[in-house]
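Only one protein chain is missing; all other protein chains are in place.
Chains: A and B, in written order; residue numbering restarts at 1 for each.
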Amino acid sequence: MALRAAFRNRRGVSGLLSQLSSCSSHVRVCVSPVLVAQQRSNSTSPKLKVDFDQSSGVAVMHMQSPPVNSLSLDFLTEFCIGVEKLEMDKSCRGLIITSSQPKVFSAGLDIMEMYGKSPERCGEFWKGVQEMWLKLYSSNMVIIAAINGSSPAGGCLMSLTCDYRIMADNPRYSIGLNETQLGIVAPFWFKDTMVNTVGHRATEIALELGLLYSPSEALKVGLVDLLVPEDQVLTTATQTMTKWLAIPDHARQITKSMMRKPTIDRLTSNREADVQNFVSFITKDSIQKSLRMYLEMLKKRRG
Amino acid sequence: MALRAAFRNRRGVSGLLSQLSSCSSHVRVCVSPVLVAQQRSNSTSPKLKVDFDQSSGVAVMHMQSPPVNSLSLDFLTEFCIGVEKLEMDKSCRGLIITSSQPKVFSAGLDIMEMYGKSPERCGEFWKGVQEMWLKLYSSNMVIIAAINGSSPAGGCLMSLTCDYRIMADNPRYSIGLNETQLGIVAPFWFKDTMVNTVGHRATEIALELGLLYSPSEALKVGLVDLLVPEDQVLTTATQTMTKWLAIPDHARQITKSMMRKPTIDRLTSNREADVQNFVSFITKDSIQKSLRMYLEMLKKRRG
Partner (left out) sequence: MALRAAFRNRRGVSGLLSQLSSCSSHVRVCVSPVLVAQQRSNSTSPKLKVDFDQSSGVAVMHMQSPPVNSLSLDFLTEFCIGVEKLEMDKSCRGLIITSSQPKVFSAGLDIMEMYGKSPERCGEFWKGVQEMWLKLYSSNMVIIAAINGSSPAGGCLMSLTCDYRIMADNPRYSIGLNETQLGIVAPFWFKDTMVNTVGHRATEIALELGLLYSPSEALKVGLVDLLVPEDQVLTTATQTMTKWLAIPDHARQITKSMMRKPTIDRLTSNREADVQNFVSFITKDSIQKSLRMYLEMLKKRRG
């Protein structure tokens, strides 16, 4: 019952209706004792579990915010603090991000942070999204996304900021910046990050149509770098990390910064205007109406 | 006889000599009663047939300027007015551009507008080309190119401005910005549009060599998005349009503008200088000589 209530209150921006609802029914039906225990302690426990192995210098960050790792302001705040801590720890050279939730890496921005909220609150939320992107995209650590479930919208953005993306080769999962399908728009820095990954044309068509790609399509277009069987995502990420850490940190970090600095500078020099744009867009009556219709559609599907 | 005279006066910049001449012999030999009727009425009738289906919100624009839909100033003017009308009509959400001429989508800029003309006239012509590009590339409508024939030079440019390109899978057809083969140069905004579609390196090699791609090569390099049998080009375009129109207009339009605005701004802020560049280049003795040699070669082939 607690689980169902959680589901009613937390929804990711995904547009991936069928997948999310199949996911929700899975959570309701197949939930394991361990998972229930984790989720029960959720109200007081952190939304992240961080395992840091001093000997390898690699941290693994497990997102465990039921049901679908939606990026709420609370989650983003905890996430940014977690990344910041690792960034400051000179002994931590690599970070693997993965999900503890079944079937979902992250469902993206929490729609409840955008619906029926004050402009001030919306602005705070958006600063949190910016902060997550800035921390990840400019990190000195090697960051690998171990994408063990669907990763729409903000979940895809999070993946795109990483140095390498390994996805579970499960055709039921999908990944993409599908905001347009919900009537909202990926901002310029989401777009820039995707252009840097798959080029201008693939981004244009993906963002105009709000495309969600299957793992094999995502590999083909370059949205992810490697597919492996679902139970090997994390071990492959760990092996891949070893390869990356064989490169001298200093040279790799300067190179990474050279590749990404112009894109990062575009946001940092337009941060306040970007917040204003988001707030004035998302608080429009027409957009709020779209979000309400989407939420009602979600409810009916779960009905 | 009227047809042959038309052929003598209207030629597209294509460099696709063999194809054009096979095309011209086709027009002379295989011309159907219907086609003759259309062409006979050409002097007074429009060069475009526009079918607008109010129920679907989709217009189909058939280019019917014999023999090869060359982009003359007259054609461009009529074309721009036609697109403008649809753009202003709020009930029109999608536009499909196709050709009524056999074997050719559009043979590109009309070489007769560039040969032996006054600088003033050349300038007017070039403004027309700019206007076509601006109208198409910045359109709020979904525009799909139903490329049912060869599409060299300006025909390729027109295709590149669309949101999606479907081409007839006929190895006799080709598509590309082949200006260099004629000794002329694709201007920066042709280049920008192609870079946005196929990336920097493919554009560099294509423009330096003036490459014309077969449909399968064009698909591989990303110059077109889909190949279908020739008799299914228009029906597939219609089906594809349905998918695009399922996306909320507002979000799609903002996204499209975000992707294209920097490229559009480059031309709008350099329009006059671009006209001057074109006029001073095209009126050079050496370039006029190249064009004359090309026209004579065309004549001989038809001899």
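One rule holds in what follows: a residue touches a chain if its C-beta (ideal position, glycine included) is under 8 Å from a C-beta of that chain, and two chains touch if they have at least 3 such contacts.
As the structure is a prediction and not an experimental result, all values here were calculated from the model.
Considering the full assembly, B:T203 is the residue among B:S70, B:S106, B:T203 or B:Q253 that touches the omitted chain. Within the whole complex, the absent chain has one touching residue among A:S118, A:T255 or A:S280, and that is A:T255.
Of the listed residues B:S100, B:T161 or B:Q181, the one in contact with the hidden chain in the full complex is B:Q181. Mapped onto chain A, the footprint of the missing chain covers residues 163-164, 195-199, 222, 225, 243-244, 247-248, 250-252, 254-256, 258-260. With the whole complex as reference, residues 179-186, 188, 191, 199-201, 203-205, 207-210, 286, 290 of chain B touch the missing chain.
Note that only the chains that are shown with their structure count from here on.
Mean C-alpha positions place chain A and chain B at a centre distance of 41 Å.
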